[in-house]
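Let's look at chain A:
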Amino acid sequence: MTLAAAATAVATDATSMAAESPGFLSPTGVEIAFLLVGVVTFGAAIVTVTTRQLVHAALWLVVTLGGLAVEYLLLTAEFIAWVQVLIYVGSVVVLLLFGLMLTKAPIGRSPDADSGNRWAALTVAVATAAALVWVVVDAFRTTWIDLDGAPAGSTEVTGKALFQNWVLPFEALSVLLLAALVGAIVLSRKAKADATATTASVPGSRSDKGGAR
Partner candidate 1 sequence: MAESLPPTRPRIPGSGLAKGLAVTLRTMTKKTVTAQYPDAQPDLPPRTRGVIGLFEENCTVCMLCARECPDWCIYIDSHKETVPPAAPGGRERSRNVLDRFAIDFSLCMYCGICIEVCPFDALFWSPEFEYAETDIRDLTHERDKLREWMWTVPAPPALDPAAEEPKEVAAARKTAEKLAAQQEAAAPQPAQPTEPAEPAGTEPHAAEQARAAERPTRPMGESKQQTDLPQQQTDLPPQEGQE
Partner candidate 2 sequence: MNDVLDVALRLLIVFGVFLTFPLIIGQTEHKVMAHMQGRLGPMYAGGFHGWAQLVADGVKFAQKEDVVPAGADRRIFQLAPAVALLPYLLVLLAIPIGPGEGAVGVLIDAGIFFVLAVMGVGVLGSLMAGWASANKFSLLGGLRTAAQLLAYELPMLLAAASVAMAAGTVSLPGILNAFEWWWLPWQIVGAIVFFVAGLAELQRPPFDMPVADSEIIFGAYTEYTGLRFALFLLAEYAGIVVLCGLTTVLFLGGWHGPWGADGLGWVWTLLKTAVLAFIVIWLRVTYPRLREDQLQKLSWTLLVPLSLAQIALTGIVKVVIQ
């Protein structure tokens, strides 16, 4: 019994009916929850980009990403949900906060939190969202997840799909990440060489740290 299934167990009857005759007009408990969490996620995302307090933005980002994870859970994609929490909430946001703390993140409003090209950003964001929504709706218009059957997003199913049907994109992504990693190492080593060349008195302690990371 998965968490998602546990969440749905309460409304089993309604779900089974909905699975037989999917439609927007008789929403099941899961669908309502999905919508509500979606609204919360969307609201958190809006606050993330509009708040003037930098660290608050990062924390609202946590809410947004967590909301997305819950949405994955409701779609029975349990593995993806936990990986989402692990990578984005656990690591990316921590990295973000680390960066914010290292630079200047005052308590209260940051005067320079606003950017002049907000309209351009908005345009790009709306365009991206429209494209994504269009693609997703076009691709999965008639697809319904059967909540009662075998979970469609369990670790086993995801793993099989990933390493049978999608193994080429997966490997391509791996190579991309590897390239990024190698690039980062090369860059930090170059900086170290420069630092030792220019300032012989200070033996590049900063780039040492960069290299260690």
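By our rule, a contact is a pair of C-beta atoms (placed from the backbone, for glycine too) under 8 Å apart; a residue touches a chain by one contact, two chains touch by 3 or more; residues count from 1.
On the choice of candidates, all candidates are chains of the complex that A comes from, given by their letters.
Since the structure is predicted, the reported quantities are computational estimates derived from the model, not experimental observations.
Interface record for this complex: partner of chain A among candidates 1 or 2 is 2, by the touch criterion.
Only residues 1-3, 6, 9, 53, 55-56, 59, 62, 78-79, 82-83, 85-86, 89-91, 93-95, 97-98, 100-102, 105, 107-108, 151, 154-155, 212-213 of chain A touch candidate 2 when the two sit together in their complex.
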